[in-house]
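For this view, one protein chain was removed and the others were kept in their places.
Each chain gets a letter, A, B and C, in the order it is written, and its residues are counted from 1.
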Amino acid sequence: MHGTLGVAVIGAGRMGADHVRRIDEVISGARVAAVADVDGARAEALADPIDGAVACTDPVAAMDAPGVDSVLVASPGAAHEAALAAAFDRGLPVLCEKPLTPDPDSALRVLAAEQRLGRRLVQLGFMRRYDADYRTLKAQLARGAYGRPLMLHHTHRNVSSAPGCTDAQTVHNSAVHEIDVTRWLLDTEITAVRVLRPAPSGGAPEGLHDPQLIVFETADGHLVDTELFVNCGFGYQVSCEAVCERGTARIGDDRGVFVNAAGRWGGTIPPDFVARFAGAYDRQVQQWVDATRRGTVEGPGCWDGYAAAVVCRAGVQAQRTGERVPVDLPERPALYR
Amino acid sequence: MHGTLGVAVIGAGRMGADHVRRIDEVISGARVAAVADVDGARAEALADPIDGAVACTDPVAAMDAPGVDSVLVASPGAAHEAALAAAFDRGLPVLCEKPLTPDPDSALRVLAAEQRLGRRLVQLGFMRRYDADYRTLKAQLARGAYGRPLMLHHTHRNVSSAPGCTDAQTVHNSAVHEIDVTRWLLDTEITAVRVLRPAPSGGAPEGLHDPQLIVFETADGHLVDTELFVNCGFGYQVSCEAVCERGTARIGDDRGVFVNAAGRWGGTIPPDFVARFAGAYDRQVQQWVDATRRGTVEGPGCWDGYAAAVVCRAGVQAQRTGERVPVDLPERPALYR
Amino acid sequence: MHGTLGVAVIGAGRMGADHVRRIDEVISGARVAAVADVDGARAEALADPIDGAVACTDPVAAMDAPGVDSVLVASPGAAHEAALAAAFDRGLPVLCEKPLTPDPDSALRVLAAEQRLGRRLVQLGFMRRYDADYRTLKAQLARGAYGRPLMLHHTHRNVSSAPGCTDAQTVHNSAVHEIDVTRWLLDTEITAVRVLRPAPSGGAPEGLHDPQLIVFETADGHLVDTELFVNCGFGYQVSCEAVCERGTARIGDDRGVFVNAAGRWGGTIPPDFVARFAGAYDRQVQQWVDATRRGTVEGPGCWDGYAAAVVCRAGVQAQRTGERVPVDLPERPALYR
Partner (left out) sequence: MHGTLGVAVIGAGRMGADHVRRIDEVISGARVAAVADVDGARAEALADPIDGAVACTDPVAAMDAPGVDSVLVASPGAAHEAALAAAFDRGLPVLCEKPLTPDPDSALRVLAAEQRLGRRLVQLGFMRRYDADYRTLKAQLARGAYGRPLMLHHTHRNVSSAPGCTDAQTVHNSAVHEIDVTRWLLDTEITAVRVLRPAPSGGAPEGLHDPQLIVFETADGHLVDTELFVNCGFGYQVSCEAVCERGTARIGDDRGVFVNAAGRWGGTIPPDFVARFAGAYDRQVQQWVDATRRGTVEGPGCWDGYAAAVVCRAGVQAQRTGERVPVDLPERPALYR
């Protein structure tokens, strides 16, 4: 197709609103054609200022609105399975925010449905794969710049966790990024998980084990540790060091303006993921729009969503038991090879 | 206006081709409506793949093509004055690549013409003002984060100069960026220039004095030095350190993937300005499109082009004489205050 | 005592020779009074150029040589117990290279002997405690600059392992430094060890599991991971990041001259520990000399050597079993509190 891609955005919460703004103001070759939210006023607030965009309370109605060529799912995870089914029925390409669905069983049903279609329709919103630094790192690893990768050291630090955050949520919402990035950077599957924990920080809410050291093993023998510290207080930091046979490569060091003042050298740490990954979100959506207009699907898909869900389940079990938990993935279906 | 902005791109050389690609693939809310180049085949090669874009050999014909709402001038500097005059006649907003025109006299004529129109139509392509780091630095200086700025130290290094490059061209093509950035960061005018020079590098072409130390004084008493080294051989580097009363702030340190390998720590230096300023070019054009659609002109304009031309002329004289050359600017016209 | 301290150096191998040179050329207030080595020619080669130094083949004879006030033990670990016993008999203060002895049982005998003396005579050569960066880090942790420490991330990389190096030796010779530094920085004891391992690097000798991730737990609930990579190929690197409740502090980043050249920014990585820890060795010996002349013993001692031996034994068991191995230390005797 050569025309402008009409997108139905499902979900008008924080992520949905951000995507509406992005498609309207940043992305080339796409326009918002419909916005759906159970809260109709919220959908209208987003759709109204945009020429030709309609507001709906029903996701399916949004997909059926005039000019809709594709779907961006940004509703809560529990609503993803139904939205994806409706998109599959209509043959509409989808950019689906993570998670694919909240658990491995429902993810497996989506996977089966897409396989029955016989072609991929879904790109999953693991946006770190579109970050310039991660992409450079992957390219260096892929060409064997420093020999075979042996270990990854991840750090993932947040200022503070959301109210009511549980141990399990730190895996599903935070560590899931390291799970996907590990699989993608190393081009392999995760086969076991351990969660090791120091005495919790005084800055962590009652009941939360924070920080954690999550250790993954892969099918190709890599060892991958992740410092996950969601109440570090000082800012948002994501880094990754790949230890290879003849060298190491690290991304994610903070930078920007370098200052000497008040007896200190250095710079500031961003407060949240927006400063760090805004570009990755833009690139993700632009590349999805470009691929969709060319009639293809690129980037992570349902298999990646399913695999992440399986590893997350093992991770939560590892938190509970303190033991090494093996991860059992079925063989990767032909559609996703 | 709420529709898509139709742009006539004047000039289909390297910069013009890059802008055509950018508007077609990256920029939201704009489309290429016409491409003009004296070499008609070159214009056609760019216009043909784009729906609704026409190719012309005459810039004026391109401006008069259907759907043209605005002009992007990327032809050689000597052609700018005529192109701007045609755009002024038609009341079309312009994004004009630097230089405004090749010399102060012609720049002054453009300035006068825009003043006769009584409103600003021209944004000038000083893209560093759209670089994220320079913008953060300017914001910090503007809010007095470290007290009043006293000095700037610029470095501007290129792998190698273009064949036939002259001393004067190093001022007009390279140092002109430091001239504009200095005026913009410090919000003042340059009042004098000195050019100091070591014995030239063996890597410099015969006859070229490379590197140079160009020293500017401003109306507010700042001292600004620039190491300009256009045959450094090792990569493209642009940095700026602002020395203020209570601190210093520096941008432009190379970064990206940090590597330990083969007995060295560090990273790579980009070969040219694309890696460093690609984002700035994108932001520049997007913000020009956004402002133009809102009916406004923002960013640098004809006054900045004229002031740069006057300082460049003084800089070339300073190269020839080895002396401090005062810069004589008339008062800034009301339209540009 | 106010005179110059006469030192009997036991062992004329690499470490012994280095200490002889250090005492002769670098250290203030001490002189080499005797050198002992089973290879008499080696002892003579070191002693002969030094005024008043005698060479012996018997360590005890060296301790009884004229002008000997103290002993520096740099013989192989298996010879330490006997040398320490002879020094204890003579009441001579000792600087003993690590390890105290090769295993916990013999270390316990030394500990008991020193307790019977009723006073400390031994300083153990854990020289990292004298590195300026480690000391600054310890001071920051001790004053709670960033809240309570929660985790440490160590890295310990060598160009290549010595011929015939075994898994157990990587613990006894390399990880032992992280064991001591962990106990010292956090002022607590290690209570458990795990050794996790990726598939070995192709750069590792047949049979060696390299790299390893060694994870310690402490009595105060800290979690401490160590990347130990003794065949990394690219240089010698030792770093430590303390993750605390409100901040992190890291030491050990390579530095020195910062270079832009040949398309790269960065610097060189030292080939071995000498460049990194030469200053620490000098400070260690100077402070031992100073304390000894004042009649005191400071720095790490027999308890630290014993505790390290116990943790090393657990570490080797953890390598073999792949399991978490608890560390059982008796209560710290009163002499070492």
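Couple of notes before you dig in:
Note that in this section a contact is a pair of C-beta atoms (placed from the backbone, for glycine too) under 8 Å apart; a residue touches a chain by one contact, two chains touch by 3 or more.
Only a predicted model underlies this, so the values are computations on that prediction, with no experimental measurement involved.
Looking at the complex as a whole, the chain kept out of the display touches A, B, C.
The chain not shown here is touched by just one of C:123, C:158, C:260 or C:284, and that residue is C:260.
Only one of B:113, B:150, B:168 or B:297 touches the chain withheld from this view, namely B:150. Considering the whole complex, the residue from B:40, B:67, B:203 or B:279 that touches the absent chain is B:203.
In the full complex, chain C touches the omitted chain through residues 2, 24-29, 51, 133, 136-137, 140, 145-146, 246-251, 253, 255-262, 279, 286, 290.
Not every partner is drawn; the one left out touches chain B at residues 147-148, 150-151, 153, 194, 196-199, 201-203, 211, 213, 215, 217, 220-223, 225, 227, 229, 232-234, 243, 245-248. The missing chain lies against chain A, touching residues 232, 234-235, 237, 254, 259-269, 271.
We adopt the following convention: only the chains that are shown with their structure count from here on.
Most remote chain with respect to chain A, judged by CA-atom centres, is C. One simple way to say how far apart two chains are is to compare their mean CA positions; for chain A and chain C this gives 45 Å.
Centroids of chain A and chain B (each the mean of its C-alpha atoms) stand 37 Å apart. Our note on geometry: chain B versus chain C, Cα centroid distance of 58 Å, whole angstroms. In chain A, 246-248 are the positions where the chain touches two or more neighbouring chains simultaneously.
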